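Removed from the display is one protein chain of the complex; every other protein chain stays in position.
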Amino acid sequence: MIPAEFDGLMPVVIFMGLAVLLFFGGHFLSVALAPKKPSHLKSTPYECGELPVGSAWSMFNVRFYVVGLIFIIFDVESVLMFPVASIFRELNDMGQGGYALIIFLSFISVLIEGIAYCWRKGDLDWVKSFQHSLKKETK
Amino acid sequence: MFLEFLFISSAVLTVSCALGVLVVKNIMHSCVFLLGSLMGVAGLYATLGADFVAVTQIMVYVGGVVILMLFAVMLTGGTDFISRAQNLLGLAPSMGNKWTYGMGLFVGVVFLLTNIKLLMGLTQTLPTKTINNEFPSTVTEIGHLLVKDHVLAFEISSVLLLGALVGAAIIARPRKQN
Amino acid sequence: MMSLASYLIISLILFVVGLMVMISRKNIVAILLGIELILNAAALNFVAYSRYVTNNLDGHIFSLFIIVIAAAEAAVGLAIVIRFFQIKETIHVDEATQLRN
Partner (left out) sequence: MNQTVVSYLSKYEFYDYLLALFGNNQGVLAFTIYFLLALIIIGMCATIGGLGTYAERKISADLQARLGPNRVGPYGLLQMLADGVKMMTKEDIMPFTADKALFYLAPLLCLVGVFATLAVLPFAGGFIMADLNVGIFYLVAISSFVGLGVFLGGYASNSKWSMLGGMRGASQIISYEIPVTISILAIVLLAGGMGFGTIVGQQGGLPHQWFLFHNPFAFIAFFVYGVGALAETNRAPFDLPEAESELVSGYHTEYTGMRFGFFALAEYIEVFVVCGVAASLFLGGYNVPGITIDILPVQAAQFVIFMTKTLILYYVVIWIRWTLPRLRVDQLMSVCWKYLTPIAIFNLIGCAIWMVVFNGKSIAELVLGSH
């Protein structure tokens, strides 16, 4: 038998290392093979032939943040549900299925409240979120 | 052997990227350095046998918090802010004179040395427990703890997250410009 | 090499660096980055103690909840930062001098 320290983690690290190796190897090949004739026009950002006006790092809408916000809350809730889900069958076999179901459902019901709230308030609409809140305020 | 390698590389990644967060001026690069630091911490969890916590760290931070931070940086003007002095040297004159800096350095060095001295001695005073390299599965154990011992915290955390969702959505929601 | 002390020293460095980020940067998002580092230092301590001192996994549960709370804190904190930027057109922390506009 082999000790457990060689199990599990090593392939993960090896795959990550190979990805980095492949990246730099490909880069090296590209540097060695590719032609190098830089010009100013070539290295301007592509905007269909027009010269770019202003930086691209300014246009951003708050709805992207709201989507990210809803995502992170759901992400964290699913993280907490994973260990409970993976012992659900075991608990059920031990005859504690009802107890596990109640815990699980009460956790999910809070999750459903969250999505229902966001739906009701129009945070899930992509275009209308601004008009929706405008309508609310003028009412 | 392999665990030592993983430990050293994770520790170097964690510490160097944390220092990167501190010294880099560009806030976008700071976020990416934070990502490296958090990945290093995930590696450290893995060397401690906490596989579930390590993967949770990756899932929540890489997939969630860092992307959210990048979005927030974009929303607040991107890197336009870097014209202001943000690094330690640029801010140095506004934070005090040479006496305060001297005192601060002295206190910092004493604090660091004391802590290292204390931590170094910790291994002798603690009850020696045989540490083997067997990593038993933590997932089922964590699941049992979550539904039995810590069930209240488990349920309340969902309410906490609901509160965070509602509160943050109210604060961040676009509204009429006045 | 791998002992409780080495983990605690790493955690100490993380904590101090996070504190320095919080003190020295004037960008509110950068201050939140510092808070994340500090929370990670705490969570790392919990897991390290759980492996080397106690024989149960309570430390893992603690760091799990720390990660959960850090995520919630980042979400709310960044929402506040965005709102602040919409009002003040800046995220310099010294500009945050009023409790209401």
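Order of writing sets the chain letters: A, B and C. Residues in each chain are counted from 1.
Everything that follows uses one rule, which is that a contact is a pair of C-beta atoms (placed from the backbone, for glycine too) under 8 Å apart; a residue touches a chain by one contact, two chains touch by 3 or more.
This is a predicted model, so every value here is computed, not measured.
Among the chains present, which touch the one that was left out?
Taking every chain of the complex into account, the missing one touches A, B.
Name every residue on subunit B in touch with the hidden partner chain.
Touching the chain left out of view, subunit B contributes residues 1-2, 26, 28-29, 32, 35, 51-52, 55-56, 58-59, 62-64, 66-67, 70-71, 74, 135-137, 139.
Would you write out the residues of subunit A that touch the absent chain, in ascending order?
Contact residues on subunit A toward the absent chain are 1-4, 6-12, 14-16, 18-20, 22-23, 26-27, 29-31, 33-38, 40, 42-48, 52, 55-57, 59-60, 64, 67-68, 70-71, 74-75, 78, 81-82, 85-90, 92-93, 97-98, 100-101, 104-105, 108, 111-112, 115, 118-119, 124-127.
In the analysis below, only the chains that are shown with their structure count from here on.
Between subunit A and subunit B, what distance separates the C-alpha centroids? Give it in angstrom.
So the centre of subunit A lies 19 Å away from the centre of subunit B.
If you average the CA atoms of subunit B and of subunit C, how many Å lie between those two points?
Each chain reduced to its C-alpha mean, subunit B and subunit C end up 5 Å apart.
By residue number and range, which residues of subunit B touch two or more other chains?
Answer for subunit B, listing residues that touch two or more other chains: 3, 52, 56, 60, 64-65, 68, 71-72, 75, 77, 142, 146, 157, 161, 164-165, 168-169, 172.
I need the residues of subunit A touching at least two other chains; which ones are they?
Residues 62, 65, 69, 72-73, 75-76, 79-80.
Please give the residue numbers of subunit B that touch subunit A in the complex, ascending.
Against subunit A, the touching part of subunit B is residues 1-3, 6, 46, 51-52, 56, 59-60, 63-65, 67-68, 71-72, 74-75, 77-80, 133-135, 139-140, 142-144, 146-147, 151, 154-155, 157-159, 161-162, 164-166, 168-169, 172-176.
Can you check the complex and tell me which residues of subunit C touch subunit A?
Checking each residue of subunit C against subunit A gives 64, 67-68, 71-72, 74-75, 78-79, 82.
Would you tell me which residues of subunit C are touching subunit B in their complex?
Going through subunit C, the ones touching subunit B are 1-10, 12-14, 16-18, 20-21, 24-27, 29-30, 32-34, 36-37, 40, 43-44, 47-48, 50-53, 55, 57-58, 60-61, 63-65, 67-76, 78-83, 85, 90-92.
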